[in-house]
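With one protein chain removed, the remaining protein chains of the complex are shown where they sit.
Labels A and B are assigned to the chains in the order they are written; within every chain, residues are numbered from 1.
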Amino acid sequence: MTLQPPLLDVQDFSLEFRTRSGTVQALQHVNLRVGKGEIVGLVGESGSGKSVLSYAMLGISDAAAKVTGGSAMFGGIDLLKADEATLLELRGREISMIFQSPRTALNPIRPVGQQIEDVLRRHAVATRGRTGPDAALGLRERAIQALRDVAIADPERRWHAYPFELSGGMCQRVMIAIALACGPGLLIADEPTTGLDVTTQAAVMDLITSLAREREMATLFITHDLGLAADYCDRIVVMHAGHAVESAPTPALFAQPRHPYTARLMSSTPGATSTLQSLLPVPGQLPDLRRSDLPACRFVDRCERAQPRCRESLPPLPPAAEHGVACWYPIGAPEPAHA
Amino acid sequence: MSSSTWKHVRYVLSENPVTLVAASLFAMFVVLALIGPFLVPYDPLASNTAVALKPPSAAHWFGTDALGRDIFSRTIVATRLDLGIAVSAVVLSFAIGISLGLAAGFFGGWWDLTVTRVSDTIMAFPLFVLAMGIVAALGNTVGNIVLATAIINLPFYVRVARAETNVRRNAGFVEAARLAGNTDLRILSHHLFPNILPPAMVQVSLNMGWAILNAAGLSFIGLGVRPPEPEWGILVAEGAQFIVSGEWWVSFFPGAVLMLAVFSFNLLGDALRDIFDPRKRT
Partner (left out) sequence: MAEGTVSVALRRLLAALPNLAGVIVITFVLTRALPGDPAAYFAGGAATQEAVNQVRQQLGLDRPLPEQFLRYVAALARGDFGTSLTTGQPVLQELVARLPASIELVLLALTLACAIALPLGVMAATRPGSWIDQLCRVVTTAGVSLPTFFTGLVLSYVFYFLLGWAPAPLGRLDPVFSPPPQVSGLYLIDALLVGDLPLWWACFKQLVLPTVTMALFVLAPIARMTRASMLQVLSSDFIRTARASGLSATTVRVRYALRNALLPVVTTLGMVFGFMLGSSVIIEKVFGWPGVGSYAIDALTASDYAPVQGFVLAMGVLFVLLNLGVDLLYTLIDPRITLDN
């Protein structure tokens, strides 16, 4: 089996937020890989750090965020150390991002077609070699084609539409069009279906995955919905409180979850035949990340397999493993001796 | 006030030392208004042509005017009149405006329509111009200055009271209170009015600064207070003609004190707003 180097290789990524009420260790030693053409789901509760990870890679974090270690290699460039000029070239062109709440994520007073053209013009796509009205025509054609690619009917007319005139699903399609207009190698989709109704959710996810397959585009799909990730992702990385705790191909993850948190997450996710009684919540709450006395494993207070060792240290998530887990006593391994 | 409110007040005060300065200035002006006339070195009305138009000196800190009157004394004594006019106008405005706004929000319908119409019509004028018109029509007295300033400030209080009442009415607050057996009057006085107080008080302190400016402006153009009565606007007007010949102190000191007074009221208003409604911070 030839192993292709991953398109995105995040290693040992740590990040903190300096706030008025203390420093928040938002991400710690995160390892993550996305291969070319692979759809990876990044799953976790709110506050687990999944969005923070992607914002930091693109360089659009909040001013209070500070990278404290690690690297994120993309096409030979370390995103975490790259300067703004380099990142400006990559954003929208090599790496694109789409967000939740699509209606507010688009400029409310600019026609949607114009917003696509802004990105095209910025990265000189479809205008290279052309000048003047010829270039403008190139941009217009390309923008209309982008709208057509995301299955928006009557794209010539829709070019002139404003976001408030479109439905949530349509707005999300427009955002996908903007993101894919320059043919990026990696798409980061941050909860793109949150806020949409179920049928539209499915339509949008189908669109994203079909475009990804068609263009062999790597996709990092960020979501809190394990069920959704199960339906569309090749591989899933589970995050908890700023740590990447398990990484596995989707079938393997569901066949045998190895991290206690993943197991809990699954038993609390409703399936087609679940009853209310069969759903088990994950006990406890996320720890307060401002504390300076956090245990090494942040799940330790909610885990029934916890041992004193778990407070002292934590094994890293093996980056190259097929099914990796960051736990001393994963499920399926020999049971820990009870103290 | 509860301990958490105190903590919040302390936080706001410590956040911004300027607030402390504003509060002290405010206190100073109140003191001057109350006992200023007893503290001044000279009789504000006593003229002494021998020392007319003398620049600031040890004997006359702010200099003297064309009639040899001590400007320092006149400026300090004017505090009482200016603050008095502003306070009366704001209290009047508050009382009438809040009542009308409460009625408009509570009863709705015809009440709401009329009050809003009147309020909008007042706002349809540049407010200073309207004040001029009212004083010109009613007669050139201090009482009418107060009335005119009160009238042009009405819409602010009407708006605050009406908005807050509407929010509670729409949230079912009023219905619930009625069902619990409260009479309308009781609902208005016990339930709605206390909730209106915080934003209304913020409005009051922001308004005070504006009311002082208004009163001084009207006096400057010759309405209301008549010379030789000392009032900041009149004092500046008296000195205006001397600016072009270089006797700057006649207008400058009263004007600077006026500015300081308005400034401290505005800062205080900002601090109050930060305490009661930090969301509105800009």
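Here, contacts are C-beta pairs under 8 Å (C-beta built on N, C-alpha and C of every residue); 3 or more make two chains touch, one makes a residue touch a chain.
Just so you know, these numbers come straight off a predicted model, no measurement behind them.
*Asks:* Give me the visible chains that the unshown chain touches, in label order.
*Replies:* In the entire complex, chains touched by the missing one are A, B.
*Asks:* Where the complex has a chain not shown, which of B:Leu81, B:Val174 or B:Leu258 is the residue touching it?
*Replies:* B:Leu258
*Asks:* Given that one chain is not shown, which residue among A:Leu15, A:Leu79 or A:Val119 touches it?
*Replies:* A:Val119
*Asks:* Among B:Val174, B:Leu213 or B:Leu272, which one is in touch with the chain left out?
*Replies:* Checking the options B:Val174, B:Leu213 or B:Leu272, the one contacting the hidden chain is B:Leu213.
*Asks:* Touching the hidden chain in the full complex, which residues of chain A are there? Just list them.
*Replies:* Residues of chain A in touch with the missing chain: 58, 60, 88-93, 96-97, 99, 101, 104-110, 118-119, 122-123, 162, 164, 175, 178-179.
*Asks:* In the full complex, which bits of chain B touch the chain not displayed? Write them out.
*Replies:* Missing-chain contacts on chain B: residues 117, 120-122, 124-130, 132-134, 136-139, 209-210, 213, 216-217, 220-223, 233, 236-237, 239-240, 243-246, 248, 251-252, 255-256, 258-259, 262-263, 266-267, 270, 282.
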